[in-house]
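One structure is given below, represented as structure tokens, and several questions about it will come after.
In this view, the complex is presented without one of its protein chains, the others remaining in place.
Let's turn to subunit A:
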Amino acid sequence: MAAASAPPAAERLVRISRIAGRYLVFDIDDVVYIRRCHGVCAVLTGTMPQNPTQNLFLGLPVELQAEEAKLLVDMGVAYVADELADHLARLSDPAFEPARRTYREHLRQLRKTAQQAFEEEKARVAALHADKRGGKKNKESKKKQPAGVEAASAEPESSAAASGPAAQAETPSLFDDDVPPPPPPQPQKQKPSILPGVTPSTSFPLTATPPSPASSAPADSIPASVAPSYALLTYLNSRGYYTTPGLRFGGRLSVYPGDPFRYHAHYLANGYGWDEPVPMLDVVTSGRLGTAVKKGFLFGAERPKAAAEEGEEGGKDKGENVRVFCVEWAGM
């Protein structure tokens, strides 16, 4: 899969784009990485171009809950980029000119790859049809029309073959972008009409380096209202549980003992403040609902720092002070 090309986990820094107050991940490798290595599944929210009229199956980008974004940032595996400010800064800054050039080259390369795949597929189909027709020729000789189609399809192929060497000649220039590559304008002038339009999911080479702290959103910009469930999420994540948003089962989080592809959720979870009064009716109804869908209702809260030992301020902040309880119907 795409993960094969992903860099080793240690040096990977996931870019979380903050757009209109939502936390989105656009890179499929990042999505795979945070799910596999950090148990953050989040939700695919993008429409599938192949089938835009349904919303059962969705594609990139992945939307993170605010506390999930904060968790990843705090673990040091991601940074939050304010996408609008960041792009504007980069596009207007002349110092980013090499990056821009790389980006344009990258786009062109994507289109070439797509074109090549398209041509290969077409040639394969044409060959298949030619075979079929060759077999049937003895029986029916009146099918003349496909021959015309083949002739028509053969024509772009030859033009693609002509553009092939040019494409290969240009490939190295992608990697030595420091030297301004003199792209031969001649072949490009005639190509734009044939290269297919490709919409990449990320503006990757443009954003290869994390933004300066000024343009990146601070990690503590997470709204305060999610603080209780952030503590709970930290606690569960540090114990290897996977989480997805829990609205489906009436909680803040659905908690899985492993990847949701393999396991059913064991808990629906809510986080509360340590001294937040929780209506008993909520506990009872959530407990009953959880039992009805074969889960437990898990709720938890973080003991405030002041009440706990103030002294130990080390890196052991993985939900050490979080207390959780599980509720189930007693069946009597």
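The rule is short, and it goes like this: contacts are C-beta pairs under 8 Å (C-beta built on N, C-alpha and C of every residue); 3 or more make two chains touch, one makes a residue touch a chain; residues count from 1.
By definition in this document, contacts and distances are computed from a predicted model.
Missing chain, UniProt protein name, picked from "S1 motif domain-containing protein", "tRNA-splicing endonuclease subunit Sen15 domain-containing protein", "glutathione transferase" or "Nucleoporin NDC1": "tRNA-splicing endonuclease subunit Sen15 domain-containing protein". Contact with the chain that does not appear here is found for just one residue of A:21, A:49, A:76 or A:279, A:279. Taking the whole complex into account, subunit A touches the unshown chain at residues 236, 239, 264, 266-267, 272-281, 283-284, 287-288, 290-291, 294-296, 298-301, 303, 323-332.
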